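One protein chain is absent from this view; the other protein chains keep their places.
Now for chain A:
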Amino acid sequence: MTWRSPLALVRDALRGQRARRSDLRSLESNLPYEGLGKARQPNRHFPGNAIKTTKYTPLFFIPMNLFEQLHRWANVYFVGLAFLNFVPVVNAFQPAVALIPICIIMSLTALKDAWEDFRRYQSDRKLNNMPCFIYGRKEKQFVERRWKDVRVGDFVKVVCNETIPADLLLLHTSDPDCVCHIETANLDGETNLKQRRAVPHVCISDPELDPESFGSVVVCEKPNNNLNHFKCYVEKPNKERVGAGIESLLLRGCTVRNTDHAVGFVVYAGHETKSMLNNNGARYKRSKLERKLNTDVIFCVILLVAMCLVGAVGHYLWLLSLPAAPPYLIPQGGPESPSLTSFYMFFTMIILLQILIPISLYISIELVKIGQVFFITNDIDLYDEETDNRMQCKALNITEDLGQIEYIFSDKTGTLTENKMVFRRCSIGGNEYPHQENAIRLAVFDEEESEEEVIFNQRTPPPPAGWSLDAEETSSGYAQHQRCSKRQGSGAAFSSPLETEVIPDRKLLQQISGAPSGGGPYLDFFLALAICNTVMVSMATTQRQRVRRLSQACPTKSPLDSLSNLLKGAGSIKNVFTSCRHKPKRRTHPDNAVIEEVQFSPHANTEEIGNTKGVRARSPRRGPPTANLDNLCYEAESPDEAALVYAAKAYGFVLLARTPDRVTVRLPSGEDLAFEVLDTLAFDYSRKRMSVLVRHPITKERVLYTKGADYAIMELLGTPYAEHLSGNQKAIATDTQHHLNSYAKDGLRTLCIAKKVVSDSVYASWSANRQRALAAIDDRDKLIMDTAMQLETNLTLLGATGIEDRLQDSVPDTVVALREAGIQVWVLTGDKPETAVNIGYACRLLEEEDLVINMSCRNKVTCTSILDCTLEEVRRYSSDPRNVDTTQAISLVIDGHTLTTALSPDLQDRFVDLARRCRSVLCCRVTPLEKSRVVKVVKEKLGVTTLAVGDGANDVNMIQAADVGIGISGQEGMQAVMASDFAISRFKHLKKLLLVHGHWCYTRLANTIIYFFYKNVAYVNLLFWYQFYCGFSGTAMIDYWLMIFFNLFFTSTPPIMFGIMDKDLSAEMLLGVPELYKTGQGEGVYNFTTFWVSVLDAFYQSLVCFFVPYLTYQDSDIDIFTFGTPLNTVSLFTILLHLSIEIKSWTLVHWLIMVGSVALYFIVTLIYSATCVTCNPPSNPYWIFQSQMADPMFYLVCIITTVIALLPRYVFHVLKNSITSSALMQAKHLDRLDPSSRDQWIKEWRSLRGGGQVGRPRLPTPPSPTLETPVDVYPPSPTTSDVMGDDFTLNVFSKKRPSHT
């Protein structure tokens, strides 16, 4: 590097600063500057790709770690006291020894930190040294380098299945269409392939890209952590600007799939990449218990100060009472007044009594929580066989909150339901096609599935997993094959034949065959289904790996076996490639209708039918081989889309290929139509719809196909579909709406399909707008959305679909159990009220006899009056004496719009008051933001502990807002899981997680904390009482080393074990009687009373432990430390036996630790007293313990003191257990019975209580599809009138729900 003036350096640094600071960055290629000095590199201000996630450097580890640790005020307190001890006038112990406890605690923490940091360092080094290809000007080709060598402005080539080293702007791919697929599973857990396209017109896609000719400047925004958003434009040498977004960005950490190689320009490197920016550490949540704990620590501080004041004042009075200078009072250097000495004495007392604030409390709580998390993650009942997922605890420090939940906010789709979408019914042009055969098939499939599960369960048990806390789903390592397991883990949406198979409706098939080939609503409808989506078609090549893996997993015996094995594998392991699956085992229902239509039936069905009949019927007309079609794999971002594509496929409209520019669809007639995609208006939550604009290959019309939520589409309907139908248009809309309502009542998800023909002129003007919007940097999203809205008007309704989303296993049971546990369950869904209410009934959130209040209004005034009316009514209702003993409860169904109004600041209180009185609340059509607002409002207004559970990105807000966020690792990627504190795989796991683990964790931790306070107060007070007999001079009568050991070793493990392993009730009992959960709610076990009772008990016990030995040894020749020995021993026994009274169940571990602690005390003390002659100067421990142990009085004192100290607590427990009868106590008694009779008792108990939930037959879920569900049994829907008028409706109706079967 050449010499440069300091001024230039400063200027350069400033410019660099500016380059980093400014909103936009201009990046140039590095190639022209290759080989030049660093100072002349254009991109030198941007960080390199080497990452460093370590917190410390080896040289500065100690100071940095110390600094880090001193952020904890508890550490500051103890360090401060330790140093206070070095001040000669106030010291209570030898200064050096006083440092020991805090040093031990802090060095343990430092060790842990160092180890973690070392692991981070190792992983960093591994990542930084991964190979990648960078273009070198000298070599004129891509040369292999390390990840850390990548710089901003480099050209990097990534090949298939390789991880991307930095954020790359895609310039070129091996694909002729210039697209590239990436898998972002490592980033967000979503397994579907995402398509990225090269920045258009920047690099002419000749076979090889020449980076040296790249003369453009890339202008991009500052690095941010938004994974789904990126703004940049490329300014070519000729000043032409080409916009590019996230669709051209290859993210660091993702894997390239399906593409041979791709070349990109590095825009962000290292720590500025989106994935690294997303990598912010663990969130710290503070549990309710911990907040309470901190207030009690403050109480302890107050207590400590009070005791020290007593000491100081006592010392002052004692000094005053002395007539002259006694020989035992050592003269200090200068003049001394009693008041000054007493002032010093105050600090000496603080040092002496410091452990009143439990030093080990925080670290012990951490250990306890780690242990609890270990047991939760290792619970086999929370393990999901299908996805091979354990329960994951992301937040380590809020386990106890699980035992205090009062409100649960649940998402519906994917949480209560499977989120496995099955096409059920559709309505086209006002005609309904019920698809009854399909319904029958689904009913049959249920049985099949259960069989499969049995078979799967018989597989040989897997080798035992190691003892590890990390039940993290995200797997690690860079091995290629690992991706397969990953795929298994995050089960994708379209696994079983259930979802991929659709048996076409007979009538509809006839209609299609009869329809004119050029148009008609049927053709458009199915074309829309096939085209209007973002489903990717994977080629068979990408599947090879997985297929091979599977065949290994299921060794074939006979062809038939292999088929069924394959099917089982697909069904159970849940792989992505289900549509590459071959065929269902059998068809139990010979389906005549389909057989008749065999000539017209699409390829996908032929084989199955052929199989059923034992005939291989093949249509000769078919062009490409069937195998090709069978190998089609649809990968969709949402399961709905896939379901619709499969439905279209069943009717012969097969989506063959999708590229950004072209969609190829095969028609039932066999011809392939290639639609040119002009634009895709992607789905978003505010529009609730998506559209695809295509050019029809035959008619050359520009057609916009839109699908979306019914209310989102219905508002946009405009011109009639075709001239001859003009009269019918309104009729179609009303008919379809009618059908939609009936679908919703059946709990189906509804979607409307619409189309619009866009004229050339409209398109031209719109297209210009669109381009501008796309190239915009500011407000790009808003502009893009606006342009989408511009086009999506005057739609023509084609039809509607009903997709079934099946309830997950045991959801009703779980909901009922949670409600019995005193938890209010709210469901927040984006669905229509009808769908929501239906699901509500199906999962027993609403009961048949419930009073359902339906709230829906348009403006604030009406909303206010509704709220007031309803509140009044509800109050009257609940105060009505006639309703006291009825089981009828109130449920509230509220619409998203109304909810927004009700949550406005002035109405909040009323709404919350109303909701509080309702047993369950259903909020429909709520946006993610509203979800989180509901949670926040309830949390703040009612001051309750809330839990939110959800599975999708739209639940993230809610999950983060709640005290406990639970993510369900389901079909919709990992965003919810990433944001959550705990991740489960099924909703039903919530039952055991809350009722059993929540209860256990809470009671354990609460009791442990109470015990810790007790322990410290009891022990420290011994020292305090002694001050009354040593002139308040701050003498400790217990050897200081033994005091340290007492807290650190002799009495530390039992409470930790108690906190991890104590079990007040068995899991079966807690599950059988959910009411027991109520003990933890609200104030719970750890409250003001229990805390102070235990502190008072500690005072009493310390009084006994001090004064019984005192009275025994007074006026004898006993010396200080001989006197301290029985005190120490007695308090050890008292403290441990006190714990024994509290321990509810004694396992081998308990015995070992308890006995071990006592043994350790005796062994350590004996050895210490035998070896230490002059080692610990003032205390002279030599042979003291031995001489005490040879004295029978020692034992007599120990026994009587322990008995007197523990007698009150023991008697209190006995009396409480004998005289009062709490539910917990009775459950404990029941728990001691043998399992069978216990179950018997539980049943009888519950039936007596009137809960009666156990014996009751479960409602069939999902509603049996075999019968046509009556449409009119549901009372007139409030929303129907809602659509018509602006006025509000308030229905308070009590209804008997019609039985499904």
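The working rule: contacts are C-beta pairs under 8 Å (C-beta built on N, C-alpha and C of every residue); 3 or more make two chains touch, one makes a residue touch a chain; residues count from 1.
The rule is simple: contacts and distances are computed from a predicted model.
> If you look up the hidden chain in UniProt, what protein name do you find among "Glutamyl-tRNA(Gln) amidotransferase subunit B, mitochondrial", "Cell cycle control protein", "U3 small nucleolar ribonucleoprotein protein MPP10" or "ATP synthase membrane subunit f"?
"Cell cycle control protein"
> Consider the whole complex, including the chain that is not shown, and state which of A:27, A:51, A:132 or A:355 touches that chain.
Per the contact definition at the top, the residue touching the missing chain is A:51.
> With the missing chain put back, one of A:378, A:864, A:960 or A:1087 would touch it. Which one?
For the chain that is not drawn, the touching residue is A:378.
> Using the definition of touch stated at the top, determine which of A:292, A:390, A:425 or A:756 touches the missing chain.
Answering carefully, the residue with contact to the hidden chain is A:390.
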